[in-house]
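Here the structure comes first, spelled out in structure tokens, and everything after it is commentary.
Every protein chain of the complex appears in place save one, which is left out.
Coming up: chain A.
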Amino acid sequence: MPAPAENVGTFRDRIAVNRRNSLLLILIFLAFVTVLGYVIGYAWVGDPAGAVFGLLLAFAAGTVSGLATYYAGDRMVLAASRAREITHDEAPVLFNVVEEMAIAAGLPMPKVYIIEDSAPNAFATGRDPEHAKIAVTRGLLEKLDRDELQGVVAHEMAHVGNYDIRYAMLVGILVGTTVLISDFFLRTLWFGRGQRRGEGGGQIQLIMFLIALVLAVLAPLFARLLQLSISRQREYLADATAVSLTRNPKGLADALQKISSDREVLEVANRATAHLYIANPIKKFERRAKGLFSTHPPIEERIRILRAMETGGVPQQAP
């Protein structure tokens, strides 16, 4: 029997809402970087021409780092995690499970990578489904049963299908650009604030200078908080999408339980790659997972929502 229409509908609605929110966030972010570039440019040079110059500089910085990340980001991440590509015969079960989930999602078969580490964890990378890569640790293969492994792979396939990876890259670039511009401005403060032109312009310049100072100090912080909040929200969506692929919430819930109760530390993970993994690999941060600075939502909450799906119930609390 096909799935009841209203269930799938609700799920698809959820994705649509999430996509819309994502687009909105990107637009806000872009406007923010533009304003930042404009104000700093104005404060620096003292007239609208300088503001446009600052704006262009902000865009140039964003474009260069953006292109580099877009085309080489996945290779850098895989190399940093010491991931190695495998063939079907090296890990048939993993390979089959990835293929099953690619079929369930109607996506091309991603490349499969293994990380020789006993801590159970996994991540996906690649700019679009045609360039997708799924990396899994040796520990995950050994500690999880087939259903649990399928749940984890489905979660990663969900990130691929929802274009979460590209989105995360984009947000990362915007955050990086914001930090870069702010940093650049704050450093130039030590060398005076450019030349003044006439008294009238000087007053506006002074106001712009103060705004720029406040923005330059606060912007990187807000950008980072926004990035983390997006990252957390994406995990819930990927869990839900994973369930729509496997139609088995128990597998992923059990997997998350095993991963979260595992005491081993993933050596190859660091603060730059931590947000990629299915569960935060840096254990000491897990304690303050409810905080603003966490890359992941609390794993207990994710498990609770999945368990509620098992019984067909609806969780009382929205994430």
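The rule is simple: contacts are C-beta pairs under 8 Å (C-beta built on N, C-alpha and C of every residue); 3 or more make two chains touch, one makes a residue touch a chain; residues count from 1.
Everything below uses one rule, namely that contacts and distances are computed from a predicted model.
Asks: One chain of this complex is missing from the view, so tell me which of "LemA family protein", "Transporter", "Two-component system chemotaxis response regulator CheY" or "Sulphur transport domain-containing protein" is its UniProt name.
Replies: So, among "LemA family protein", "Transporter", "Two-component system chemotaxis response regulator CheY" or "Sulphur transport domain-containing protein", the name matching the hidden chain's UniProt entry is "LemA family protein".
Asks: From the list A:40, A:77, A:181 or A:305, which touches the chain that is not on show?
Replies: A:305
Asks: Check the options A:121, A:177 or A:244 and report the residue that touches the missing chain.
Replies: A:244
Asks: Considering the complete complex, identify which of A:105, A:152 or A:299 is in touch with the unshown chain.
Replies: A:105
Asks: Tell me which stretches of chain A touch the chain missing from the display.
Replies: Within chain A, the residues touching the omitted chain are 1-5, 7-12, 14, 92-93, 96-97, 99-101, 103-106, 236, 240, 243-245, 247-249, 305, 309-310, 312-315, 318-319.
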